[in-house]
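Note that one protein chain is taken out, while the other chains of the complex remain in position.
And then chain A:
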C-alpha cells in the first residue's frame, strides 16, 4: 500500500537492538555503533546510530510514499547524530517536477528527531513510470 507523501511516518523509538540488527544486515561493524566502551572512549555519550540506518529509514519512508523501485536518485546529508531512544519521524517537505523535463518528480524529505530537530536531509528523484502506476496517490 502506498501512503500519501504528505503523511509523516513515525518510527518506533530506536533501540540498541535496532543498531545491532542494522550492523548485522549491512555489514557495518564500526564499533562506535555497538561497543559502548569504544564509543565513550571516543568522547561520545553513548553508541551512535549508523548514519546509513537513518538514511535507510528515510528510504523506507520514500518507498512507502512513492512505491517499491520508484527512485532514480537518492542522496542524503547527515546533520546531527542519532542515539538510542530517539524517536524519528520522516517528513516529505517538497514535491516538484524535475527540471530536466523527463516527467520525473524531485522530492525533498527529512528525518526529524521528535519534535523538531532535523537529523538528516534528503533529496530523491522519482521515476515517471512509478508516478504513472501510483497516479492518484501523488499530488
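Rule of thumb we're sticking to: contacts are C-beta pairs under 8 Å (C-beta built on N, C-alpha and C of every residue); 3 or more make two chains touch, one makes a residue touch a chain; residues count from 1.
Keep this in mind: contacts and distances are computed from a predicted model.
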Identity of the absent chain, which is to be given by its UniProt protein name, from "FAS1-like dehydratase domain-containing protein", "Cytochrome c oxidase subunit 1", "Phr family secreted Rap phosphatase inhibitor" or "Cobalt transporter subunit CbtB": "FAS1-like dehydratase domain-containing protein"
Looking at A:32, A:89 or A:118, which residue reaches the missing chain? A:32
For chain A, which residues lie in contact with the unshown chain of the complex? 11-12, 18, 21-22, 24-32, 38, 41-43, 51-53, 55-57, 59-60, 62-64, 68-69, 71-78
